[in-house]
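Every protein chain of the complex appears in place save one, which is left out.
Note that the chains take the letters A, B and C in the order they are written out, and that residue 1 is the start of every chain.
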Amino acid sequence: SDELFLISGPCVIEDERTMMTVAEQLKEISERLKIKVIYKSSFQKDNRSDLTYYTGPGLEKGIAILAKVKEQFGFPLLTDIHYPDQAAPVAEVVDVLQIPAYLCMQTTLMVAAAKTGRIINVKHGQFLAPENMKHPVKKIEDSGNNQIILTERGYTFGYNDLVVDPRSFYHMNSTGYPVVFDVTHAIRKYGIPSASASGGARQYLPVLARAGVAAGIDGLFIETHPCPSEALCDAASQLNIEQLEEFMKPLLELHAVTVKYANKPVPA
Amino acid sequence: SDELFLISGPCVIEDERTMMTVAEQLKEISERLKIKVIYKSSFQKDNRSDLTYYTGPGLEKGIAILAKVKEQFGFPLLTDIHYPDQAAPVAEVVDVLQIPAYLCMQTTLMVAAAKTGRIINVKHGQFLAPENMKHPVKKIEDSGNNQIILTERGYTFGYNDLVVDPRSFYHMNSTGYPVVFDVTHAIRKYGIPSASASGGARQYLPVLARAGVAAGIDGLFIETHPCPSEALCDAASQLNIEQLEEFMKPLLELHAVTVKYANKPVPA
Amino acid sequence: SDELFLISGPCVIEDERTMMTVAEQLKEISERLKIKVIYKSSFQKDNRSDLTYYTGPGLEKGIAILAKVKEQFGFPLLTDIHYPDQAAPVAEVVDVLQIPAYLCMQTTLMVAAAKTGRIINVKHGQFLAPENMKHPVKKIEDSGNNQIILTERGYTFGYNDLVVDPRSFYHMNSTGYPVVFDVTHAIRKYGIPSASASGGARQYLPVLARAGVAAGIDGLFIETHPCPSEALCDAASQLNIEQLEEFMKPLLELHAVTVKYANKPVPA
Partner (left out) sequence: SDELFLISGPCVIEDERTMMTVAEQLKEISERLKIKVIYKSSFQKDNRSDLTYYTGPGLEKGIAILAKVKEQFGFPLLTDIHYPDQAAPVAEVVDVLQIPAYLCMQTTLMVAAAKTGRIINVKHGQFLAPENMKHPVKKIEDSGNNQIILTERGYTFGYNDLVVDPRSFYHMNSTGYPVVFDVTHAIRKYGIPSASASGGARQYLPVLARAGVAAGIDGLFIETHPCPSEALCDAASQLNIEQLEEFMKPLLELHAVTVKYANKPVPA
């Protein structure tokens, strides 16, 4: 499609009411902006910094909530898995299985996900040169699946900082698969708990998203919450769902320009 | 102005015919695209890797050639200075004095440039956090000059590579001065002589320029030459002047979108 | 102990004869240099770049070979696990369970390893500020295990390169647990298959190892093979076992100096 698609939803699955509130607003935005939305939320955050932090409701309860969202609003669903044995049960309900960035080189996990036949969204590892994303792509293809999405989310840049390199979009686009930009995680300040207001840098959201769209992405990934400061994970980086529609408008226009020029020979 | 402006010309001042050829084509492009062009070329490349490499015709001869370009085509002129005593004689003819990136912290040079009263274009040092560009800005202001341009050209990223961080445009824009993106030097591969074809990475030009424009720049800096492979400096990174017009078209459209949304409150 | 200890062995478990050859030579070196050796090899390399690359004999066969090494030579054993269900069966034979660098934030894996009661060696993630290694440490402690080793192996530095930051040893030492330096993986050139001679940079081994030892490590991790160029993994970075003894000698002397000054108040 020539329209920018949107992957959005709360970072982690919280109570059903929160999940439905976000879904309802995403539905309205989807209709008003005429864009496709994939609903995203995690049932298990397995890489939080401390054992006492909330990690989600777990696979069974989490998938049940996602199923309700799908049933009620008709969104395709996306969630991330961390271990191979999660692939099959998640794939029963979820349309897009996401491989977390840290895990993008884990072969057993990748193959298990690929073999479900679902779409696989591979996050670009913060430690992997973007042209090397061809390796996870090939592992998925070699497992008989060619429904692949690649997602940029920032690359290691000194300590506790990530940089979004526009060249990464060039390399990921060259695989021929859809490319997504996860702007939410690109603004996380690791080393500061996400519950702290300084754990994210929302002031960069517009400039990063606009740069990414102009660099030629197909979809935007942005986590949204009705009240980010009270979110149970990534409180400092999720966007208030109330602000999403205005946030998207320039991006859709930039995307239209980019699409128009995508097939022109580039002067290089 | 709401139009993207262009800083362009050969990297280093070569023979008069080459300089006039580029100027003539820039004039035509300027008129067809209705954009303002500042003509750029260096009279002395003082940081080349080897004493045997061409460094330009020197100040006196170089400025004389630039004066002819100005006289014949009416362009404002930009050139870079490396030492304080070059500021005054260059300012007699040149409209924009450029401070090279490596020298953006050299106080005596900055003050000498500022005191000419000309516009000062400060390149963002490859080693300086972008928010710290406020320091050279203040040095210029404190010298009684508030005609300032800031130019991004990539930041040190491991060895022999530069990254263009969209957040840099955010910080430089927050100074309130015009911001330029020098895409030519962002694709230089230091450690490889610029005379070698692999000394630059032109394949990244479109994706970088588009990302930079969407991130909110006011001007684009791109070095151009009638036959880059035979250029006397930066042969691997200059753009063939024949390709410039097509290269600019999507950028102008992206810039129009960005300007339209520049004053809207950003959701952050 | 005040002696530098050594973690060594082939990268991946190969045929039994290769494994025994290395073990025998490690035994002799251990006795001649009077240092403690922990024998290391992997039963499953789960993050290789391509599905066709050798990943090892698998858990069951691999552990059986390691058990023979232990029985014959008396070494404590170290191997890495990638999934939680590998923790318990591996712990039956292996003394030190290693958490791979990419997986150092995976809570379920860390807790499963910790609960075996074995020593846990956590590799420092290439994307994690070294002071944040306190988080995996605390997860292990909070799981009731305080037998912990931390291992540096280089940090992301631009694309396809790793840097060894001496400050990392400062931070990891401040946890109070033994700190190891894995010099083998610090010289890997990712993006180049390890079967290619240019996939590693052995010329840096002495300078890196010496710097690491002087920075205050307790143990050195270096993979060894009787014929590295024919190794089934990391052929470009393993050290020929014949060279190990000479390689270690300056390190032991440097370590003796470091230990002597470790408890002196530092002028800072």
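In this section, a contact is a pair of C-beta atoms (placed from the backbone, for glycine too) under 8 Å apart; a residue touches a chain by one contact, two chains touch by 3 or more.
Quick caveat, the model's predicted, so the values are computed rather than measured.
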Displayed partners of the chain not shown (whole complex): A, B, C
Hidden-chain contact residue, picked from the options B:Met105, B:Ala195 or B:Leu252: B:Met105
Residues of chain A in contact with the chain not shown: 157-159, 161
Interface residues of chain C (partner: the chain not displayed): 157, 163-167, 169-170, 202-208, 210-216, 239-240, 243-244, 246-247, 249-250, 253-254, 257-258, 260-261, 264, 266-268
Residues from chain B at the interface with the omitted partner, ascending: 46-51, 55, 82-84, 102-103, 105-108, 111, 125-132, 135, 138-139, 142-143, 155-156, 159-160, 190-191
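FYI, only the chains that are shown with their structure count from here on.
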Touch-based graph of the chains, sorted into line, ring, star, complete or other: complete
Type of chain A:chain C copy interface by residue overlap (half), same or different: same
When chain A is superposed on chain B by its C-alpha atoms, the rotation angle in degrees, nearest 5: 180
Whole-Å separation of chain centres (CA-atom averages), chain B against chain C: 48
Gap in Å, rounded to a whole number, between the CA centres of chain B and chain A: 36
Euclidean distance of C-alpha centroids - chain A vs chain C, Å: 33
Residue list for chain C, restricted to those that touch at least two other chains: 159
